[in-house]
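Left out: one protein chain. Kept in place: all the others.
Right after this comes chain A.
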Amino acid sequence: MKCSSGCTAAKVVDRYRPHEIVALVKAGYSEELINSDVIWACSVCLKCTEYCPQRVSPFEVVMALRNEAVSRGIAPPKGFVEMAKSVLRVGYIQEPMYTMTKDFEEVSRKELGLPEMPKPRDFEKFRQHVLLVGFERLKEIAQA
């Protein structure tokens, strides 16, 4: 299987095989996949999409399964929840962090002379729109 032989995630996660995921969906096992964390292993490298001789995109199948899981209120791995919460809070998946120089000096954007990160101008409107385009259930998941 070209998709699985090229797959980045398959090289380091034994149970992740894009061709198996596509076969399981075709055989009617979407429910099981939606309830499994295996769909969150994809590294988004898009090699499967490129290599499939049948022009299936296992990547798009996996993204559809992830979207379906979220829309049913099934929590994704914590990192994804945190990134989504951050988008709803500040408009980005994360906020500027302190970083360490080689001499163990902690520096911020400001200390490096970098300007403040621009946020969405009408933030409340932006937030409403993000919720509208698919984050509504995520908000519930995050609060649970």
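Observations, loosely collected:
Methods note: contacts are C-beta pairs under 8 Å (C-beta built on N, C-alpha and C of every residue); 3 or more make two chains touch, one makes a residue touch a chain; residues count from 1.
One rule holds for everything that comes next: contacts and distances are computed from a predicted model.
The listed choices are "Digeranylgeranylglycerophospholipid reductase", "NADH-ubiquinone oxidoreductase", "Cysteine-rich domain-containing protein" or "4Fe-4S dicluster protein"; the UniProt protein name belonging to the chain that is not shown reads "Cysteine-rich domain-containing protein". Those residues of chain A that touch the chain absent from the view are 8-9, 11-13, 37, 40-47, 49-50, 62-64, 66-67, 70, 76-80, 83-84, 87, 91-97, 99-103, 107, 109, 112, 114-115, 117-122, 125-126, 129-130, 132-135, 138.
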